[in-house]
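Removed from the display is one protein chain of the complex; every other protein chain stays in position.
And then subunit A:
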Amino acid sequence: MDLLDRYLGAVAALLPKAQREDIVAELRDLLLNRIEEKEEALGRPLTDKEREAVLKDFGHPLAVAGRYGPQRSLIGPTLYPFYIFALKIALAVAAAISIIPALAAGLLGHDNPARLVANALFDHFPSSALMLGGLVTLVAAGIERGWTPLTGLTEWKVSDLPVPNRKKGLFETRFNALFEAVVVALFILWWTGLWKVDVGDLTVKGAVVLKPSAIWQTLYWPILAWSAVQLVSALVTLVQPGRVRLRAVFELAVGAGGMAMTTILWKSLPLFTLEPLTASGADTARLEHVIGLGFHVTMLVAAITFACQIGAAAWRFYKGAR
């Protein structure tokens, strides 16, 4: 087979089927013209080596076919700053989800701290970073091609931008949201069993064993749904801290859900029952009373916190400013 046919065959294989024949015919004419021009200049037919040089000079088949593609860049200049910003967030999230579990496991004494840190840095972080980075790139490429509509980039308003606040800067708002998103994501992974944490058999000094009450089973889906809303709320704050009213709606939902959950848990106390192993019945009852008191206080604090959250979010929704 002639070198020209081989070259055009390689280009053709990379072209869209509908235009292939047309483009190849045009390229053939162009390349033959180039060859003839050289032959005219030299006054003799070109050798195989010289013909090959003409084809090589025209460009690699991948590059030649690529010029006919509808899209020349994966992520264009308009989207690029947003892409880089999202990539930085993805890397921060990857670092957090790699390091926080390692720190937690280190503090609980589950493994050698040096090994945990090495695993986090050289195993978990690279794989999480690659996965999240890949996901961000895919989404950005989808937006670039119009597969994923994203009106936020074009339909933004100056009045939606965050109000500068000396007490609490934008960085701090975002950092808090990032921290909250990571913690809630880890909780969801643990709650759904996707992240297995060995918490032992819940015994207290080998004397009594803690048994979760049935309410936790009943509230499995409500707690999961509430955590998901909380995660979305944190992500909204992270990506668009200036959308005060939208953030307030999510915070209201989280606050209301938290308040409802606290009320149900309060009515279902005790949340754990104690079964004696070696402890006496009186000791078990006393411990149960102390733990019960602890839960009552916790529920009370949670209820006050959620009430404050609802009040603050309602105020922000009304005012429309941070």
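Here is the rule we use: a residue touches a chain if its C-beta (ideal position, glycine included) is under 8 Å from a C-beta of that chain, and two chains touch if they have at least 3 such contacts; residues count from 1.
What we mean here is this: contacts and distances are computed from a predicted model.
Visitor: Which name from "PDGLE domain-containing protein", "ABC transporter permease", "RNA polymerase sigma-70 factor, ECF subfamily" or "PadR family transcriptional regulator" does UniProt give the chain that's left off?
Guide: "PadR family transcriptional regulator"
Visitor: Return the single residue from A:L27, A:A86, A:L235 or A:L252 that touches the missing chain.
Guide: In the complete complex, the chain left out is touched by residue A:L27.
Visitor: Could you tell which one of A:K17, A:K49, A:R67 or A:K267 touches the chain left off the display?
Guide: A:R67
Visitor: Touching the absent chain: which residues on subunit A qualify?
Guide: Spelled out for subunit A, the touching residues are 19, 22-23, 25-27, 29-30, 32-34, 58-59, 63-64, 67-68.
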